[in-house]
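Entry: subunit A
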Amino acid sequence: MTLLDFARGPGLQAAWLILIAGTAWRIIGVLLLRQRLHLAEPRTGIAGQARGAVTTVFTRFIPRRTFWPRIRVSVILSVVFHLGLVIIVLGGAPHIQVIQQFTGLTWPGLPKGVIVLVSGLTLASMIVMLLRRMFHPVMRLLSTADDYISWVTVFLPLLSGILLSGETIASYRTLLALHVLSVELLMIWFPFGKLMHAKLAFYSRAAMGINFSRKGAAT
Partner candidate 1 sequence: MTDFGFLADDGIVDALLMEVAGLLHRLIERGEAGSIDLRGLPLSDACIATLEQRLGRGEVAVTLTAAGRSDIHETGFPGVWWTKHEDEAGRIIALLIEVAIVPGILCADVDDIKRGLDRLPGSTNFSRRAA
Partner candidate 2 sequence: MDETLGEMLARRGFGRRSLLKFAIAMTSSLALPPMIAPVMAANLAKAKRRSVIWLSFQECTGCLETLLRSSAPTIDALIFDFISLDYQESLMAAAGADAERTLHEAVAANKGEYLLAIDGSIPVKDGGVYSLTGGRSNVSMLSDIAADAKAILAIGTCAAYGGIPKAWPNPTGAVGVEDLIEGKPIVNIPGCPPVPEVLSGVLVHFISFGRLPDLDDRKRPLAYFGTTIHDQCYRRPFYDQGKFAKSFDDEGARQGWCLFELGCKGPVTHNACASLKWNGGTSFPIESGHGCIGCSEPDFWDAGGFYTSLAGGSSAGWRNTGIALGVGVAGGIAAALSGRSKAT
């Protein structure tokens, strides 16, 4: 079996199963966490709390004006990076192909030139993020192995994908195998590190929203 066959076969299956199991474990684990006993009367009913949950998920996307000068760089880098990834993964023709193969859903892709441009911006934002994390005194102090591993597992698919679509540096077969394997590495790491924020952020925002609504606070 060649490396590519492994990547597209047993490797992909194993990574998927680990992703499913790990994600389920963490989400269930979080949802079943013990909650602090509430002794006060709730200020809103269930409906109000539910509304608070949903509202908070969306309001937290908007940075607060008070903090803007301090968080400006982080937010811009983060938006470029996250939007970039979404555009590449959901707009790139080969990715739509993968989704179609496994779900039957398909939609028109974006022109290759657009994807190339977006990939370049996303790559740049990731490199700046890493440099900032390594050289900004506070960031450096706060960073853990989790942060760096998570960066690497996202960077490798991005880089290998760019090289693959440019068909440069190595043969197509090698690049394709490396790209698929790097995505599998990401899938395996995903549930166990901070990348889980992709799922958990919504739960934590919702939990905050429920809590605040319960207390009658603004969300």
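Candidates were picked such that all candidates are chains of the complex that A comes from, given by their letters.
Quick note on the criterion: a residue touches a chain if its C-beta (ideal position, glycine included) is under 8 Å from a C-beta of that chain, and two chains touch if they have at least 3 such contacts; residues count from 1.
What you see is a predicted model; the values in this text were computed from it and never measured.
Chemist: Of the numbered candidates 1 or 2, which one touches subunit A within this complex?
Modeler: 2
Chemist: Help me check something: in the complex, which residues belonging to subunit A touch candidate 2?
Modeler: My answer: residues 1-2, 4-5, 7-10, 12-14, 16-18, 20-29, 31-34, 36, 93-95, 97-98, 101-102, 109, 111-112, 171-173, 176, 180.
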